[in-house]
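In what follows, a single structure is set out as structure tokens and then discussed.
Missing here is one protein chain; the remaining ones are kept as they sit in the complex.
Let's look at chain A:
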Amino acid sequence: MAEDAELRTDVLVIGAGGAGLYAAIEAARQGAQVLLLDRSLIGRGGATVMAQMTVAVALGTEQPDDPAFHLRDTLAAGRGLCDPALARLLCEEGVEVIQEMDAWKTGWARHADGRIRQAHAPGHDRPRCVYVDFLSTGPAVSRTLRTQAQRQGGIRRMGEMLVTDLVLADGRVQGAVALDLAHGRAVRIAAGATIIATGGLTRLYRRNSASANMAGDGYALALRAGATLIDMEFVQFFPIGHLAPRLIGMDPIMWDPFRYKLGGRLLNSEREEFTDRYGAPPEGGRYVVTRDLATYAITKEVAAGRGSPAGGAWLSFEHVPEAELRANFGPVIDRLAANGIDLTKTAIEVAPIAHYHMGGIRVDTRMATDLPGLFAAGEAVGGANGANRLSGNAITEALAFGRVAGRQASALAKQEGIAWTDPRAREALALAGRAGAVRPGFNPAAMFAALQATMAEEVGAFRTATGLARAATRIAALAAELGEAPPGAPLPHDLARADWFDLRAGLLVARAVVLAATARTESRGAHQREDHPGLDAAWTSNQTVTLAGGRLALGQQPVAAAA
């Protein structure tokens, strides 16, 4: 018997981070009815709210600037693999969204004369990053967009909805199935157009800056529906994630803003500066080394036996006067004191952590995927950043691409209307909502930890053919253990059931990363092969991944021509 969808909408937005919120606002502004879903609470679940500092945009408030200069830096950082049209869109549309965010009272830090302040982040040729003090960029961006989404009207916002599958008919995406976490039941959602804005995959790694909701859901949704992923081998590691001493109530990437404002010194066990030995410009108290290089330098130094006690590098601000620390980071200095840390007396330890994914769903400049009816935006999208991302580009990307996706999805939904055929959703509905056989001893939380260990050990910042092969074997074993359906009856806030879906997504996405990383026999940007050091010009092409009949297929395409 065909049943109607419980929820119907012109535009379905999956994920309520910066990209999803902006997409929802823009789609509603264009006249569409919008349903904005998030597995967590609205505006709380992903990377956007956790971001602390930089948003790159050529406003030219410190020095004359132009999106063309921002584009040049973005392409250089991408090591030849950026899709120039997407990168250009990021840089150009970025200016508009940041200005609109300013009009919406985000509270970008300003000079006394009213000019927006811009910090100079590594890889940029001039000060180009706006921010909100103190370390409040993400919360401010999220709050602003949430308020705007409430004001806009026409946006139904709904948290605690874990989208598990897209629903297709006749090759077109016509909605999705979600697990309603609050009630523990499956929900059907019919939509004229669907936008994946689910963020990245860094939770797949043991040391990461991720929230609990970043296991690559969107990539898996897209793959299983038949869309194409691109650049999946390029996972960015953030070189100076907090390692020791154990801190609570602080984000592991907190030291980046300190580096921007105060420089700081990165030291090995001999208390020597070392990044210049690996080709970085001498630090001289300034923050100039890019992320891929710093990750490389720290990892090599640790491997050479010159790491800090916990297995990273020392980061020291001992030379910075207390007054300067307080002037720049007052409330944070208090939180550090509560953790027993006095930066004037002790260095802390840092190490590379998984931070951002350059790869993702392949889209055109309308954010349209290969599948009719399906769009993507934000970190879920691949292409704009190539093999390595510049600091500050991710939030700009989320906002700019979100706006474009919202506009395009709204137009498509108006043109095509809503269709829904329940039989297509039947399997997905059963998976999300039906009770499976009870499996005593089955622990998906422990399995996820095992996946994270494998990814960290074998598919991290440095890779080898043998390590990647080991990873493939372990991932296959975990997939076999996972089985075909979640065990037990669904309950309200059933984390074990959510873990089962996270593993289904995470294992598939991990396979895609391993596949692409194995094939790319060179070292470039964030993809470093110990067994293939050095960039190989013959590899100046993008790899794609698709799924058919349960098998992943790898493709290669030439880098798109300059826009």
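Quick notes on this one:
The rule we apply is simple: a contact is a pair of C-beta atoms (placed from the backbone, for glycine too) under 8 Å apart; a residue touches a chain by one contact, two chains touch by 3 or more; residues count from 1.
Throughout what follows, contacts and distances are computed from a predicted model.
According to UniProt, the chain absent from the figure is "succinate dehydrogenase", selected among "succinate dehydrogenase", "Iron ABC transporter", "Phosphate transport system permease protein" or "Periplasmic component/domain (HisJ)". From the set A:Met250, A:Ala411 or A:Ala479, the residue in touch with the chain omitted from the display is A:Met250, counting the whole complex.
Here one chain is not drawn; of A:Gly107, A:Pro139, A:Gly154 or A:Pro372, the residue touching it is A:Pro139. The chain omitted from view is touched by exactly one of A:Glu481, A:Asp494, A:Glu522 or A:Asp536, namely A:Asp494. Which of A:Val49, A:Ile116 or A:Ile348 touches the hidden chain is settled by the complete complex: it is A:Val49. Of the options A:Arg185, A:Lys300, A:Arg366 or A:Lys414, the residue whose C-beta touches the omitted chain is A:Arg185.
Looking at chain A, the residues touching the absent chain are 6, 40-42, 44-46, 49-50, 138-139, 157-161, 180-183, 185, 187, 211-213, 245-252, 339, 442-446, 449, 488, 491-496, 499.
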